[in-house]
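One protein chain omitted, others in place.
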Amino acid sequence: MEFLQYFGGVFEPTSFLLLLGGTMGGLILGATPGLSPTMAVALLIPFTFQLEATQGLILLGAAYTSTVAGGAVSAILLKIPGAPANIATALDGHEMARQGRGTEALHVSFLASGVGGIIGVLLLIFLTPVLARWALAFGPSHLFWMAILGVTIIGSLDSRSFVKGLLSGCLGLWLSMIGYDDIQGAQRFIFHDSLTGGVNIITALIGIFAIPQVIEMLAKGRVKHKIVAVSVAKQSLLSSLKLLSKNVKALSIGTVTGSVIGLIPGVGGQIAGLLAYDQTRKFSKDRDTFGKGNPAGVIAAESANNAMVGPSLVPLLTLSIPGSPTAAVLLGGLLIHGIFPGSDLFDNYPEVAWTFINSMLIGQVLMVIFGIWVASYAARVSQIPPPIMAAAVLVLALFGSYSVQQSMGDVYIMLALGLSMFLLEKVGFSAAPLVLGLILGPIAEANFIQGSMIANAMDGPAQYFLMGPLNIVLIALVLSSIAWSFFSSRREAEKNALLSDTVAKGGGAINDPFHDDTGAQS
Amino acid sequence: MNDIASNKATVNRLQHVLPATLVLLLAITVTWLSYTREPSDAFLFPRLISSVMVFLAMWNFLRAFLGLAKVGDGLSAQTVVRIAPGVIVMLVLVYFAAKALGFYVASFLAFLCVFSLYDPASHTAISSWVKRLLITAAFMAVIYALFTLLLKVQTPRGLYF
Partner (left out) sequence: MNKTLLSLALVAATSVMGTSVVSADDFPERPISAMVSYGAGGATDFQARIVTMMAGNEDYLGQPMVIINKPGAGGRVGWNWFASEADNDGYTMGAYNIPHFIAQSIEGGVKYSAESFEPIANWGADPAVVVVGADSPYNSIEELIDFAKENPGKVTVSGAGLYVGHHIAALQIQKATGTKLAYIPTKGGGAAAMKAVIAGDVVSGINNLSDAYRAREAGNIKILAVADVARSEEFLPDVPTMMEAGYEVDNASVNFRGLMVPAGTPAEVIDMLAERVQAMFGNARVAKQMAAGGSPMKIMSRAEVQEMWAARQETLTDLLAGLK
């Protein structure tokens, strides 16, 4: 309960102002396409030079929590996930916004973020010493199996076609290998100069999600504003809370998945959202409504990616090992004040450490309040007429992809991927598995190569990759995940065979009660 | 109302066979490259992935060829006609104009063109053109404030800005 003593520090005028500013600024930065939490926190580092250690960390902590949640805003409203963590949010969240339920989507997204985030920070407060050992237990072989576990959900992530889902995933894995290989430094698949640096994940996200959406809007042709404008459904906070309470299962799956994945250094929050989304869908009674505006999808994804924030700092604060790029930047924020995290951080600098953690706790609450306040205004974005919206998303995509690394090559890659994705989607391929492949490729490859090198110096690859309790548990999970996808795809196929006459068109939002409205409007 | 008709355009077999062939060709190229390039150590993983990819691409091609592929809305001729101008604007302005004229000018033109091409309002009245220019300028001002002033992003300048 030591942390309670230091709550006072958070509410000192300067600190609290910084916390407020950090949270609001973080939400805006997080909602900016192309700006991942890592970059947002790195941008703030110079500001902390002028501040005291605790104040600087309050600013960084607040920015970290709120940028992760802010990414949901652009994911829901524009279908541009601000960071890999928000991909799963876009799947159902944007569909909700298109149906005029943007306020609702933003409400549950912020509420779920808050719940997940607070539980994550509480884990950090109470279980740090226990969790630190767990974080270290993951060596290259285990990370390799973790990545493979992620690959196995590729097939089930796309319910429309098993083959095309897997093929999309393979395309993603292949895209991730373009450019210089990270370990050997060999050049692979560089067809064009822009590809030397490989396909940056943020750039790819913008292209794959935003560009097809721009083209979809153009495909509507010249339509009168009045008919197109989607009415924004009024949504009281109370009914959003009710909606959240109806989805406790999604919330718990998200929070647990996020906390566990967040702990593992090197995997990080990138896949937490997608894994939680997939689990929630597998355990849901009405799986067909996912991807068509089911709030449970948003809740699972957002609770997962904020739950990961607290635990992801465990290895940093206790062992000085940054488990994620963002944690590495936060480490910089500590170092410039001469604070070296480590097992004795909480003994030597209790005030700094606890104030930082407490500020993240308060920051979560502020983030929810501020997020809900802007939700009803922000949701009006869906009322913007399609031509302006298409133009705006296009220009945002251009600037977003350019600013990731200030490179024109990235802009070309973004456009090329976007146009290809639009065409592929038209014949049943899907974006989510492709992105998952793109994220998991490097994790799987680097750990496989590194593990093999270590194994060759030790007892050989079989021993290294297949033995040991953690390896066996992970392999069991991989096998059961494959079995699940296989059987559920067979069940799906049988169901489809029965319906095939009526569902020749496939994929569309046929079962969706809201679809009729939008259909009539266009 | 035409829209509903285009939505219902069923995907014909050709629309599935064509992309399936392209994906198969890509998979074969990638596999060929993975097995022929050096150093072979660096291509271990690509070999693994590309082999799986070729297998899946063949399966996908067979399904498309036999008319078993059913998912996807396909593209109707009408949709192609509708999206073509916008896509051409995107490609031309980004690929050729961004470096020559400057990133901001190209983005400004891209916004204005896409907006004007698809705006149902009158294209002869001056007032609607003024409105379009104002909206474009306002949006670019927000972008400038966010990216250049706040984030200090340095965009390619080209001839103008």
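Each chain gets a letter, A and B, in the order it is written, and its residues are counted from 1.
Assume a residue touches a chain if its C-beta (ideal position, glycine included) is under 8 Å from a C-beta of that chain, and two chains touch if they have at least 3 such contacts.
In this text, all values refer to a predicted model and were calculated from it rather than measured experimentally.
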{"item": "Touching partners, among the displayed chains, of the absent chain", "value": "A, B"}
{"item": "Option touching the unshown chain, where A:Leu335, A:Leu466 or A:Ala483 are the choices", "value": "A:Leu335"}
{"item": "Residue, one of A:Thr14, A:Ser343 or A:Gln463, that touches the chain absent here", "value": "A:Ser343"}
{"item": "Residue among A:Val130, A:Met453 or A:Met467 touching the omitted chain", "value": "A:Met453"}
{"item": "Missing-partner contacts on chain B, residue numbers", "value": "104-105, 108, 112, 126, 129-130, 133, 137, 152-154, 159-161"}
{"item": "Sites on chain A contacted by the missing partner chain, in the whole complex", "value": "38-39, 42, 45-46, 49, 136-140, 179-187, 193, 196-198, 265-266, 315, 319-322, 325-332, 335-338, 340-344, 405-407, 409, 442, 446, 450, 453-454, 456-458"}
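We take it that only the chains that are shown with their structure count from here on.
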{"item": "Interface residues, chain A side, partner chain B - complex", "value": "32, 35, 43, 160-161, 163-164, 166-167, 170-171, 173-174, 177, 181, 183-184, 186, 188-189, 214-215, 217-225, 385-388, 390-392, 394-396, 398-399, 402-403, 406, 408, 411-412, 415, 419, 423-429, 441, 444-445, 448-449, 500, 503-508, 519, 522"}
{"item": "Chain B residues within the chain A interface of the complex", "value": "2-4, 6-8, 10-11, 15-16, 19-20, 23, 27, 30, 33, 37-39, 41-46, 49-50, 52-53, 56-57, 59-60, 63, 69-75, 79, 82-83, 86-87, 90-91, 94-95, 98-99, 103, 107, 110-112, 114-115, 117-120, 135-136, 139-140, 143, 146-147, 151, 153-156"}
